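Heads up, one of the protein chains got dropped from this complex, but the rest are sitting where they should.
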Amino acid sequence: MNARFFPEVAPLKYAGPTSRDTFVYRWYDKNRVVLGKRMEDHLRFAVAYWHSFTWPGGDPFGGETFLRPWMHGSDEMELARAKAEVAFELFRVLDVPFFAFHDRDIAPEGRSLKESNANVRAIADVFAKKMETEKVRLLWGTANLFSNRRFMAGAATNPDPEVFAYAAAQVKNVLEVTHELGGENYVLWGGREGYETLLNTSLPRELDQMGRFLNLVVEHKYKIGFKGTILIEPKPQEPTKHQYDFDVGTVYGLLCRAGLEKEVKVNIEANHATLAGHSFEHEIAMAAALGIFGSIDMNKGDAQSGWDTDQFPTNVEDTALAFYEILKAGGYTTGGTNFDAKIRRQSIEPEDLVLAHAAAIDVCARALLIAADMFEDGALRKAVDARYARWDESENKAMLAPGASLEAIAARVEAQRLDPQPRSGRQERFEALVGSYLR
Amino acid sequence: MNARFFPEVAPLKYAGPTSRDTFVYRWYDKNRVVLGKRMEDHLRFAVAYWHSFTWPGGDPFGGETFLRPWMHGSDEMELARAKAEVAFELFRVLDVPFFAFHDRDIAPEGRSLKESNANVRAIADVFAKKMETEKVRLLWGTANLFSNRRFMAGAATNPDPEVFAYAAAQVKNVLEVTHELGGENYVLWGGREGYETLLNTSLPRELDQMGRFLNLVVEHKYKIGFKGTILIEPKPQEPTKHQYDFDVGTVYGLLCRAGLEKEVKVNIEANHATLAGHSFEHEIAMAAALGIFGSIDMNKGDAQSGWDTDQFPTNVEDTALAFYEILKAGGYTTGGTNFDAKIRRQSIEPEDLVLAHAAAIDVCARALLIAADMFEDGALRKAVDARYARWDESENKAMLAPGASLEAIAARVEAQRLDPQPRSGRQERFEALVGSYLR
Amino acid sequence: MNARFFPEVAPLKYAGPTSRDTFVYRWYDKNRVVLGKRMEDHLRFAVAYWHSFTWPGGDPFGGETFLRPWMHGSDEMELARAKAEVAFELFRVLDVPFFAFHDRDIAPEGRSLKESNANVRAIADVFAKKMETEKVRLLWGTANLFSNRRFMAGAATNPDPEVFAYAAAQVKNVLEVTHELGGENYVLWGGREGYETLLNTSLPRELDQMGRFLNLVVEHKYKIGFKGTILIEPKPQEPTKHQYDFDVGTVYGLLCRAGLEKEVKVNIEANHATLAGHSFEHEIAMAAALGIFGSIDMNKGDAQSGWDTDQFPTNVEDTALAFYEILKAGGYTTGGTNFDAKIRRQSIEPEDLVLAHAAAIDVCARALLIAADMFEDGALRKAVDARYARWDESENKAMLAPGASLEAIAARVEAQRLDPQPRSGRQERFEALVGSYLR
Partner (left out) sequence: MNARFFPEVAPLKYAGPTSRDTFVYRWYDKNRVVLGKRMEDHLRFAVAYWHSFTWPGGDPFGGETFLRPWMHGSDEMELARAKAEVAFELFRVLDVPFFAFHDRDIAPEGRSLKESNANVRAIADVFAKKMETEKVRLLWGTANLFSNRRFMAGAATNPDPEVFAYAAAQVKNVLEVTHELGGENYVLWGGREGYETLLNTSLPRELDQMGRFLNLVVEHKYKIGFKGTILIEPKPQEPTKHQYDFDVGTVYGLLCRAGLEKEVKVNIEANHATLAGHSFEHEIAMAAALGIFGSIDMNKGDAQSGWDTDQFPTNVEDTALAFYEILKAGGYTTGGTNFDAKIRRQSIEPEDLVLAHAAAIDVCARALLIAADMFEDGALRKAVDARYARWDESENKAMLAPGASLEAIAARVEAQRLDPQPRSGRQERFEALVGSYLR
């Protein structure tokens, strides 16, 4: 494990779209200024620990395919340290500014929560040490509250209050570790917060438990002075058949119910959006409209599979539409573009891990350039504004203001003999316009 | 059109499960007392005007199949009156206590909104007259804000403020007509409140328009003294690709955003639930937990088709699970079981309309009996209570109360060396238990 | 491991629908004669080794939940023998006539194929010994050609011919073992016969490989004198994104291409049918119409999840429709009702395994009784026959016979001025009729 794991030592460099080299960026030029900001600062890429270093390549019908050296051995903490070496090697090779992790990704479960937490802190110390010399920073940390069998019926929403307590204690530790490592966000993904069958479930109890848990986390954030953002990652199903954090709209409702709609934002994953019946850009735009847009988990699903395939994004056009919405939302503040994506289980070579990330980074960079053109050119925005322009006329604006009433509006319709004629929505023209920015 | 349209004059009577007759009820025995209430009062069946009397049997690949006499003629108001005769004939044959309608179902569109509204009132007068002698009452009225081409880009959320005004004036009329006919609810279904492509859409504007529209309706309700419930019917897509009223959870969030979560409830349609990725019973239970359960549109979809097939319910077991949740929610107040269901377009005989409703009524009645057994027996409830019982212990309850903190909980976990062990969720046993109530 | 694993020693007995006992059958009365045959002989239940004894309860987001004693230890063959004890204990407790297995379910992988095959034979010897005294027989055996990483890109359709060879040698062993154990069928499930991305795939090569592999298996069947049926189990996707054995219709085409449509039949799994966009009964009826119906894997999926949830069947009405098609197809010959179903991963108690099977057996038995009533009563069949009756008139029959031509038919249409009027399909009436058999 002393030797390099990846084939290339030097960080990948920008070589331009026509380069024929293998280990280069064709579109990601981190210092290039786009809409007044460096590409790196726009995109804020993060590599995720779990898929790249912790997942062994299994699926429900077959086991491990990767046979990574740090997955086989007897001293688990030693293996965790070896894994950290490889992780930071990849961060360096890819030259990305961020990474992200679950507690269980980075350190083994101990014989007690105390020991588990200590393991997490020990590896966090390794990270802290490395981060003194490496440029990579922590986009977010999170607690894995779904893999261990104790969480099989949920964490905050478990019928067993001791599991709630255990989860709370685990989150406390990771939130603090995240704070100490300078993390910019803390994420909650309710992987088993939901139910398998309504028959054995008390929905009112579980919703109350979840709301209270969330408040406890927010209160602790303030107590320890964490300045980052608390993020919820919506997902409609899988592993739990019905998950409470179904999508952005549902999470917003639950935040309102818990009085937290100003405190908590969302981390939107592309494949989770599509599994919920939305487009990725819909979920981003909806979050922005509701004031809760935070960060994204970049990946793609397979529209013909009903599960979370977590593939690396490949389609530049689709990705551009997502970044266009992010630009419209004002870009990230504490958020970033985290690759919650895994190489296919047949991609067993170390270089596949490098190439998959590099290709995805290029897809996003190319998409950002297209989105920036769309944004800067303004043709789309102007066409949209024109469509709604009459709403800015005073008589129309008044209908949305206090004092309006159905009676007054009905009287106007009759008096003015209103008979509004439809106007073309010009969808194909809008779509063609988007195509014209493609490069 | 003077002759009876349906083969049977006499109202269908209860004849018991073993009857071999065709035009009878095998399970619906309206005066039978179940859980202290007459079946009729539990189920509060309604027949819907649109599918049964207004839809001609077309689909996207073929036109009219039914050739109903009231759909062919030159005097539209005359046809509307003939249609009302047939409708009330069916209400009488089925012996159901309620019906429901859209304005455009009952009366033709006029050359102006004023004329259209007058047409609606004219037929409402026919209804009022009939309701003096018939027992049938109005479950709810609603405005059709989606069929006319003026609404092709939405009603409240239209980019054209005049369409908003037109829709407001139309809703005012139907709300008042509903009030005058003694309707118990008023429903809003946002059939085109959403967007086809995000590219030509301003999401923030449309959400604001929708919220304001809803407030105008609620304000008018109070102004005219309507005591019924305002209901929103969620639907995830179709006709609009993305509809804002996606599901119960999303509607709850939008109600919170508009400050209306105490004012407006939901009318949950079975097929809309499944199209949104939920079960029907999930949506009912979620609405109950959020305090917004109102009424249901009973039907079923085809799990393998992605559109709203609006079939009559046929599966007793599935239907029993929905009624069990309704019983758990305390039953209906102003709501009811509205058949938003249509006969298949090949079912062209008048008697198909009678038989389809009768069979569905029996499915619901049988389901209610099963659900009542489940409810009364209590075995399911006790098993659920037992699962959460430890949450009622004071130390555990305290975690959900003010004063709890992650720190205190974490200290407890460590002090008590909590290591919660999972307990079987017994899903198959719960499912088998449900099966044992089947009859 | 000497003690009993399951709570009940005695085989479950029929106790009737109203029994309140836990470990009994309410509907499965194996000696009851239905349509001239014992229920046991109609249903031919089989317990599957893999889900019940080999799967540890993991899912993509969490590991083992069951902690079965035979899954933890150092001597793998010893554990395999312990597992066989428990398996036969369950067969006895459930009193089912059949079981089914993959080679890798029953015995550990060795250091070479030779050793693996020897392990399989060693456990087969254990089975043979047990089967001398137990009544249980082997419904089918099959080779696991998907779990080991060597099969990650397919078995017969692997780009590496050595994997094809390895798979062929493995199938030879299991086919022979199945033959020796008196198995009534041999199943092939192409779990990774397909592709993940068309980009790296040669479809023509893979289809040729698959066709040839199948012929090799059929040839070997004759060589060793195996009288059972060779079955293919269709599945549309998962684990492989696109699997070649998509559904019954596709398998039929591939069999024709390989010249095997008279030699090979299908093993139809309920959840695979629904994943392919069909109903279970559709796939059975289609296989019967194409002359390739063999056996079934009984389970159910979740219509709202896009993966193979392999749940135990719970819905009596849906199951009755499947058995009705099996009765129409003449019932099983060598086939049977294999429970390719797993308890939910939260159902961690040994008794959950018993209760889940018992409940599913009762669902099937109850469904069979309903289906038999439907079949015997004949009302459905007569109504269908009436619908097509005119096809038996000679002029109409002639259109389907040699000698007919478009010209002659067109001349008839003109001469007779044919203007066929549609007749009601009476779908709701047919559905209501089915409901009337429910019990």
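A, B and C label the chains in the order they appear, each numbered from 1.
Operating definition for what follows: a contact is a pair of C-beta atoms (placed from the backbone, for glycine too) under 8 Å apart; a residue touches a chain by one contact, two chains touch by 3 or more.
This one's a predicted model, so the numbers in the text were calculated from it and none came from an experiment.
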Which displayed chains the hidden chain touches across the whole complex: A, B, C
Contact partner of the left-out chain, one of C:152, C:341 or C:363: C:152
Of B:85, B:302, B:351 or B:414, the residue in touch with the unshown chain: B:302
Selected from B:36, B:60, B:225 or B:402 as touching the chain missing from the view: B:60
Hidden partner chain, residues of subunit B it touches: 57, 59-65, 67, 146-149, 151-153, 191-192, 196-197, 237-239, 241, 302, 304-308, 344-346
Touching residues on subunit A - with respect to the absent chain: 26, 65, 274, 277-279, 303-304, 312, 314-318, 343-344, 346-349, 352, 355-356, 358-359, 362-363, 422-429, 431-432, 434-436, 438-439
Residues of subunit C (touch criterion as defined above) contacting the omitted chain: 112-114, 149-150, 152-153, 158-166, 168-169, 171-173, 175, 196-205, 207-209, 212, 216-217, 219-220, 223, 236-237, 242, 246-247, 249-250, 252-254, 256-257, 261, 276-279, 281-282, 285-286, 288-290, 321, 325, 380, 383-385, 387-388, 390-391, 393, 396, 399-400, 404-407, 409-410, 412-414, 417-423, 425-427, 430-431, 433-434
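By our rule, only the chains that are shown with their structure count from here on.
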Fraction-based call for subunit C against subunit A, same above half, different below: same
Most remote chain, CA-based centroid, reference being subunit B: C
Rounded Å distance between subunit A and subunit B, as computed from the means of their C-alpha atoms: 35
Centroid spacing, where centroids are CA-atom means, of subunit A and subunit C in whole angstrom: 40
Subunit C residues counted as touching two or more neighbouring chains: 65, 304, 344, 346, 348
